[in-house]
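First, the structure itself, so that you have it in front of you.
As you look at this complex, bear in mind that one protein chain is not there, while each of the others sits in place.
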Amino acid sequence: MTRIRDFGVTPGMLPPGSLNAITDVTGVRVGHATLIAGEGALREGEGPVRTGVTAIVPHGGNVFLDKVSAAVCTMNGFGKVAGFEQVRERGTIEAPILLTNTLNVGRVVDAGVAYMLRQNPHIGIENKHGTVNVVVGECNDGFVNDLRGRHVGQAEVWAAIESATDGIVQEGNVGGGTGTQCFQFKGGIGSASRMVHDGRYTVGALVQTNYGMRSEMMILGAPVGQHFIDSHLPEPGPGSIMMVLATDAPMNSRQLGRMARRAAFALGRTGTCGQDGSGDFVIAFSTTSRRAHLTDTLDEAAPRLPESGPMIDPFFLAAVESIEEAILNALVAAETLTGRDGNTLHAIPHDKLRDVLQHYRRIES
Amino acid sequence: MTRIRDFGVTPGMLPPGSLNAITDVTGVRVGHATLIAGEGALREGEGPVRTGVTAIVPHGGNVFLDKVSAAVCTMNGFGKVAGFEQVRERGTIEAPILLTNTLNVGRVVDAGVAYMLRQNPHIGIENKHGTVNVVVGECNDGFVNDLRGRHVGQAEVWAAIESATDGIVQEGNVGGGTGTQCFQFKGGIGSASRMVHDGRYTVGALVQTNYGMRSEMMILGAPVGQHFIDSHLPEPGPGSIMMVLATDAPMNSRQLGRMARRAAFALGRTGTCGQDGSGDFVIAFSTTSRRAHLTDTLDEAAPRLPESGPMIDPFFLAAVESIEEAILNALVAAETLTGRDGNTLHAIPHDKLRDVLQHYRRIES
Amino acid sequence: MTRIRDFGVTPGMLPPGSLNAITDVTGVRVGHATLIAGEGALREGEGPVRTGVTAIVPHGGNVFLDKVSAAVCTMNGFGKVAGFEQVRERGTIEAPILLTNTLNVGRVVDAGVAYMLRQNPHIGIENKHGTVNVVVGECNDGFVNDLRGRHVGQAEVWAAIESATDGIVQEGNVGGGTGTQCFQFKGGIGSASRMVHDGRYTVGALVQTNYGMRSEMMILGAPVGQHFIDSHLPEPGPGSIMMVLATDAPMNSRQLGRMARRAAFALGRTGTCGQDGSGDFVIAFSTTSRRAHLTDTLDEAAPRLPESGPMIDPFFLAAVESIEEAILNALVAAETLTGRDGNTLHAIPHDKLRDVLQHYRRIES
Partner (left out) sequence: MTRIRDFGVTPGMLPPGSLNAITDVTGVRVGHATLIAGEGALREGEGPVRTGVTAIVPHGGNVFLDKVSAAVCTMNGFGKVAGFEQVRERGTIEAPILLTNTLNVGRVVDAGVAYMLRQNPHIGIENKHGTVNVVVGECNDGFVNDLRGRHVGQAEVWAAIESATDGIVQEGNVGGGTGTQCFQFKGGIGSASRMVHDGRYTVGALVQTNYGMRSEMMILGAPVGQHFIDSHLPEPGPGSIMMVLATDAPMNSRQLGRMARRAAFALGRTGTCGQDGSGDFVIAFSTTSRRAHLTDTLDEAAPRLPESGPMIDPFFLAAVESIEEAILNALVAAETLTGRDGNTLHAIPHDKLRDVLQHYRRIES
């Protein structure tokens, strides 16, 4: 698995965590279910299938009973994400976050609900146990995948959740990124992290890329897209990007929302102008700012992050840098993929990318 | 089917349309699928079932190709509604609106997507045809229904859409309102309408009630709840309310949003203070402000509604009055229902309600 | 000074604090500067003057250095309020809240800034001390006042702040409510409070009324407006309402925002449908959830309010009831006022109001 640092670049100014992945945030786990089956002409409901689902599990406990503070940010709302309203209102996430394809959101919501029902037998029966909200993001992988077939079901969702681990995050053509693109190259899942305040806190990012016009593409400031303007340009225009941010700092929902909104600057660094059809969404949570599902006390004290500039600015920088690097990791980890009707998404050629970065003096020659 | 006007009251100041229902807005159609099966103890996945789905179809054409201007308003976001982000961004609705139960949203989204895919074979294949966004609302009917069983599937959703008609709207224990309540009485689906500007335009409302504390309940200004404070009070606290507004005035998304936000005043008139657990949402659309899915011209002219106070205020009043009356219609149309584990939601006793309204001089004695 | 409870009614279910005013929230102080001068024909810049400013001071310390958690809610944004953006972003208020007339907002902002600069000599000089945000609300008192004259300046603003006290709140024709109306009667400033969780916490409200169509007017459920439909109806239509909520519970900005949004239900109880021209805004703060202007620690623990329904619902009810009662207090405290060009806003006749409330059995006969 190639990562952008293998090109000899160290994007940004802050140091990454030990894995340089969202799993550097203690407790966060990531799992994928990847579906690749069939070849040739599209037969709706049969395939070819090039899709999947990625689960980001906020912590190792019961997330419904021990919710994490969270925020969502919609940069461009042309998308079918689920579960956002309750996050805005209550400021918490109470289930694993799931990333899949656009038309599969309904089935993935249902599978996520089913998972939470199994884990929490009182949900939906005793009133005080309420119901459960599942947050799902999506990208359109229909250029290579039988999108209309909606092939991700309960088996895949549960597998993604149950296989989630806290080690290295698989990147590229996996999970929800199996069939997605990035500036009209093959893209997929990417991750990165940054440490702030001398390593005291960590911010991690995981992205599912599907966005970007080739002509706009910039990498670390180099106008890379212009050098690949005619090569392997697939028909489909820009899709979306899902961005997940995690931190172990005790940020509340409002603060997480502020950090989430900085994701736009990371996208800006990559050259996009945010096409109409690109649903760009951010989901952010804190593993240390939690709320119990039920409480019977009016007396709580909780840790919180001060908010003067010197305290919170490093988190904003960390969010921008980790999302930028996660995108670049998705890009260089992805491998060329041929799907339905022979449609192919090409990986960015690493050698030429290295040449271009050298040309613009972004890496040593 | 009893309606609130059968009590001799004419709520509000504006005249209703001929059906006094959302279907007074030309082209709007409503259909229900109602699921009532089984009795006795709850057996998850089997029943008893007391639920359903209601479809509001904006017009008789292909809603995907001929989208209606729309807005959503989240008054209290504790709910699992789907499809809101894209409505906010693009200002349109492109599929029938579906109302069901809380844990069934995923399956209903999927069924709605499947319906639209069947109708529009190019969605998800050719890039310019994009994907489709389905708006779904929900209430928690778990007091009487096997909520965890998620019994509403494709058959029910398609039946609701395909049976939708433009005549009288069935109210009470039907569709998405089959198992829901209203101020801890049995509630369900209700509808009403108002004419504005001397009948030139119509505003229609359809609600799925599940909200309200008995103690707060007011009807037409009378503190009705206080007179029923001990009678038939089920354990479950307040749930949610979904409110759908339709108009044939050429209001754009921003204007529809303004109208939608007035729904809070209708709820206020009924006495609620909006409990934490009550997800209160409004979905509004215009049948005459439309956008084609694809256009190849930069030259469009479209009708639009002027926005000085005298022009738009009647719409605000119409929205408040039609939602208020729709709620009251749901309440008095609903019939006592016993569901899982023998749990019963009682209809409000009409005779005593009449007495109370007379006592407070809201109707002739 | 007449209050609504003098009519023998006890609106709502929760008990009020000892003063039944926003000043029941420990530390909160209220001051008014009232300008009444001149009679006869309007001479722009000279008078007649019927206006003023009301200051709500969150606590007795230096509010800039010791900010209070806060939220704002715009129900209908047709107004010229100031300072809302920073409250949304940072979740704090850092200066006294000021209520004045519509065209006077600029001058009152400037006077509020000047006050804070005097108190905090480092603002605007040393970078870390930053700048200061002043929140100002407004209503249009131009029916009786030389609105274009913008008569509220630094002297009045400073007097309002410096005279603020924690005792009984003056109501009716005072401060920012000097020239305002309420359902086309004379209105003005009103206040009320509620205790929740057995007196452990208090919620207080202060309103500056200027809203409401006579025909819609309801009091405690009685359609009062219909009984005064022809009496003393001034030309001007509905204006705005500013609502300020304070609590001593440790609610964060998001929670305060949730409480603030419930204000719409209070307005709904009074019959309004929220006319286009009525800017309706809520400003809420907590006296016990504070943030220091500068901190040099990353380790903070702070009290916080749990958010399950039983914990937070009483605050929602308290907000609705205290705003409703504050409006009624403004209405019955206000006295008939004649201003520019002989324009008169009439106080609601108390005897007839009592008769109407008796007729509808809202008070004992």
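Letters A, B and C mark the chains as written, and numbering starts fresh at 1 in each.
Going forward, a residue touches a chain if its C-beta (ideal position, glycine included) is under 8 Å from a C-beta of that chain, and two chains touch if they have at least 3 such contacts.
Source: prediction; values computed, not measured.
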Response to the item:
Among the displayed chains, the hidden one touches A, B, C
Worksheet item: Considering the whole complex, which of C:N20, C:T34, C:N133 or C:S289 touches the chain not shown?
Response: C:N133
Worksheet, complete the sentence: The one of A:A71, A:L267 or A:L328 in touch with the missing chain is A:L267
Worksheet item: What is the set of chain C residues that contact the non-displayed chain in the whole complex?
Response: 42, 74, 76-86, 88-90, 102-103, 105-114, 117, 123-125, 127, 130-134, 140, 142-143, 147-148, 150, 235-237, 277, 279, 281
Worksheet entry | Those residues of chain A which, in the complete complex, touch the missing chain | 13, 75-76, 215-216, 218, 221-223, 237, 258, 261-262, 264-269, 271-277, 307-309, 312-313, 316-317, 319-321, 359-362
Worksheet, complete the sentence: Note that chain B touches the chain not displayed via residues 89-91, 128, 197, 200-201, 252-254, 258, 291-295, 297-309, 311
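Going forward, only the chains that are shown with their structure count from here on.
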Discussion item. Measuring between Cα centroids, which chain is at the maximum distance from chain C?
Written reply: A
Fill in: Euclidean distance of C-alpha centroids - chain A vs chain B, Å
34
Discussion item. Between chain A and chain C, what distance separates the C-alpha centroids? Give it in angstrom.
Written reply: 44
Worksheet entry | Overlap residues in chain B, where contacts from two or more other chains coincide | 76, 237, 277
